[in-house]
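What follows is one structure encoded as structure tokens, with my remarks underneath.
What you see is the complex with one protein chain gone and the rest in place.
In this document, chain identifiers A and B correspond to the written order of the chains, with residue numbering beginning at 1 in each.
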Amino acid sequence: MDRKTVIWGIFACLLLAGCNDQKVIEDLAIISMMSFDQTDDPTGDLKVTASFPNLTSETSNEEQIIETIANSKKEAEDLLSSKTKQQVVNGQIHSIILGERFARNGVKSVISSMERDQEIGSQVKVVVADQEGTEIIRTEVVPDIGSYIDKMLKTESEKFTIPETDIHHFSRDYYDDGIDPIAPLFRKQDGRIVLVGTALFRNDRYVDHLDLIQSKILMLLLSKVERSELTIKMAQEEKIRNVHFDYVTSHRNINVYKKGREVDHIKIVVKMRGSVLEDTGEESISSTKEIHELERLVARHIEHKAEDIIEILKENQTDSLGLGQYIRQSLSYEEWRTLDKERLIETTPVSVEVDVTIKDTGMSQ
Amino acid sequence: MKRRTTKLLHKLKELKQEAVEKDHSASLQKQVIENFSGCDDLVQRTFPELDITIIYFLHMVNENLLEMDLLVPIYHASDETKLPFLKRSNFHKTDDEKKVINGILNGEAAVFHQDHAYLINISGPKQREIQPSETETTITGPHEGFVESSEINLSMIRRRVKSAHLKINEIPVGEVSKGSVFVLHIKGIANDEVVGDMINRIEKIEIDAVYDAHMLTQLIEDQPNALFPQFMLRERPDAIAAALVEGKIVVVVDGSPAVIISPSSFFDFFQTGDDYYQRWITGTATRLLRFGAFIITIGFTALYVSVTTFQYEMIPQSLLTTLAGSRSKVPFNPLYEALIMEITLEFLREAGARLPTKVGQTIGIVGGIVIGQAAVQAGITSNVLIIVVASSAITSFVVPSYVMSASIRLARFGLILLAGLLGNLGIVIGVILLVIHLSSLTSAGAPYLAPLSPFFRKDWVDFLLRAPYSLMKTRPALPRSSNKKRKQ
Partner (left out) sequence: MSEKIAPFHLAILIYMIQSGVTLYKLPRMLAVNFGTNGWIMVLIVSFVAGINIFLISLVNRFRKGESVFEIMEGLIPRVVLAPFYILLALIWSILALLVGKDYILITQVLAFQNSSLLLLYSIVLILAFYLVIKDMYTISKTTTIFFFLTIWMTFLLIYHIPYSSVMRLTPFIFKDGTHSIRGWIEVYTAFLGFELVLFLFPYIDEKKPKWFLSVYVGHVITTIVYTLICLVSFMYYSFEQLKLISFPVLNLIAYVEIELIERIESLVFNLFLMKILVTVVMYLWAAKLLLHRGMPSVNEKWLAPILILVAFFITFRVDVVYELAPWLLIFGFAAAGIAIGLPILLLFILWIRRMRNG
């Protein structure tokens, strides 16, 4: 008797309950990517462009791009919905593009809206455009822009060229008082999407960017790097000597030195290990001494580059390296509370020490 | 010889009246004959000079035996007082009317002589030969399977368990049919209380007839209304011998090639002989494969329905285009689409199961072309669903027990419905209902989900894994064996 009651009860409830929330896959306009731009339009200050991969047939991969102007992300989704025959859903967004002007004015509204929306996952990648975000979304690529950018980000972040930044990383670093967010920067050039480097944020505002080589070095300073490569150009007499350094591991250590109760200076130590695969220099590298010399040269070069980056960070008062976290680690709660965090990076001297080990020189001496 | 018998039969019918009137044999003979009045296949022959009447069923005796063991001695007998053959060991003297009737019903011939009846077993075994079991084939290991005769089955079991401790209780079941049911256990290993309980259960059955062991299980189950079978039936003597040695009780039903193992757990239905005959690593791997198949068969279609109806965000990006594209032309809701396909597949399966093999192949081809190609091209279903339904059908056949596989398929429909109404939440609700249902089941009083819950750590050597024999040191806990240690 009991089982019968239970089963009938459940089915009665189900028949009444279900069906309201159905999202049958072919009735959905699934957004694969969105871009946000600042506009001066009277109807709203946010221009939202969304790309919908065409899902109605298996063969063609044309995508649909719809643009709308609104005041917020959710309002934009409402408006987008009125421009398609299907229900607009955002559970499959894999990346968002923040246009340059929009990013410079602060992106918090969009990021927190994305975080609040239960349908959007936290692994949505955040990308900054060097121009209007809608320009990038309108690039014609195969199969569709959403998966194209996704693939590109994946390959590049696996090579440790750019940081892997998603909604979660962004807002985590935004809310942390010891680090500022960063994001990859893209540009459309001659109809192609090109990776430019890394966009640096101060709080939620885009302030400056690093080029590709700098962003590789930023990655070295930021965390452990498993594999990457660097081409180092050194002036040698009249010519330029090209050394291609392919490193397998790079460890980073940040040491905070205190003088009394004040932070005196910060030292970043990077230990790299790898091989030299190309060298256009005059003399061959065969002896240990020469290798050590080369190691020293490469290290100096990276150190210089790193110091340049720190200079940029200081100029913009942004703590993309998370040095604040390390300072916080060495202070007491009261000291940290009273610290002027805005000017922290600008005022604290930072030095970089790079230690390079060349484990081999490839197939030839 | 046949002609002669028939001739005699006619003659006897004429003599019948006369014989009854004569009434010189006791009322025993009369009563027996009265009992069988209206049975035209009953043969009654009288030899007045010897004061002998023999009664038997024409189609139940072996004519050769009849001739050799009974008629020839009678022909050679000269004198009423000298009937030495009646003292032969194959003649059993009895005065009990019921015994005589039962004997005749079992294919014996009754010889009436001077107020006494003698039974002689001349039954002709018109039986199927011992063949490999069709429902339980194995690649390695013994191939013989049980047949419909309980005598042969019991002899096959006895030959595998050569122990005086193997005890057999015979219990008659069926008010009308008087079938025999045998309860087997090994004394000293099986728990006597459990044996008594099983005998009690069978004795309590009130039914006209039991035709098959599967039918019997439904009469002795703890929860007859449950979705899942509570007793495992096997058709292989080696499996039955293994069960006996583990301390389980075995029930043989006369007329059925399937033998009941009691108690059985849910997980027993996923084991086969091959697991034990192969090397333990491969045995374990196949077993894991089967449990994987169980999960796929019960949940895969439901997951498809849930994902396409509610949880589109779960689909990986690379699959999204394929899935949505294949769905785009389909006019039905995924739930109906899945139900239609699943039911079609059930039709195909059922049709194939009933048809002779040659026609069955046609069904396969028709089904394959209609479902596989035409339905997709016509846009009735999506091809992803075809893959989903097909894989859950294939995996349903991986489950070795047909009875269990049928129950699982039914449960699958419930899950599909729930998934169509409430998505993943529906699936979880379905799983919860299943788990509650399964864990409240008992098989002859033993928990159905053992050794998982209740948790018997020692039995895990022969559960998801089939550990090497050196690790199987104790008998499973489920039969409550009185002798826990193996090899004793």
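Everything that follows uses one rule, which is that contacts are C-beta pairs under 8 Å (C-beta built on N, C-alpha and C of every residue); 3 or more make two chains touch, one makes a residue touch a chain.
Source: prediction; values computed, not measured.
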Fill in the blank from the handout: Touching the missing chain are A, B
Fill in the blank from the handout: Missing-chain contact, candidates B:181, B:315 or B:399, resolves to B:315
Handout entry: Candidate in contact with the missing chain, chosen from A:44, A:106, A:143 or A:178
Key = A:178
Fill in the blank from the handout: Missing-chain contact, candidates B:334, B:423 or B:476, resolves to B:423
Completion exercise
The missing chain sits against chain A at residues 2-3, 6, 9-10, 13-14, 16-18, 20-21, 91, 115, 118, 121-123, 168, 171-179, 322, 325-326, 328-333, 336
Exercise for the section: By the contact definition given up top, give the residues of chain B that touch the hidden chain. Expected result: 310-311, 313-317, 422-425, 427-429, 431-433, 435-436, 438-440, 445-447, 449, 452-455, 480
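Just so we're on the same page, only the chains that are shown with their structure count from here on.
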Completion exercise
Whole-Å distance, C-alpha centre of chain A to that of chain B, is 65
Fill in the blank from the handout: Per the touch rule, the chain B residues reaching chain A in their complex are 225, 307-313, 315, 317-318, 320-328, 330, 333-334, 417-418, 420-423, 426, 429, 433, 437
Practice task
Would you mind writing out the residues of chain A in touch with chain B in their complex?
Solution key: 3, 6-7, 10, 14-15, 17-19, 21-26, 28, 30, 32, 53, 55-59, 61, 89, 91-92, 94, 119, 121, 143, 146-147, 150
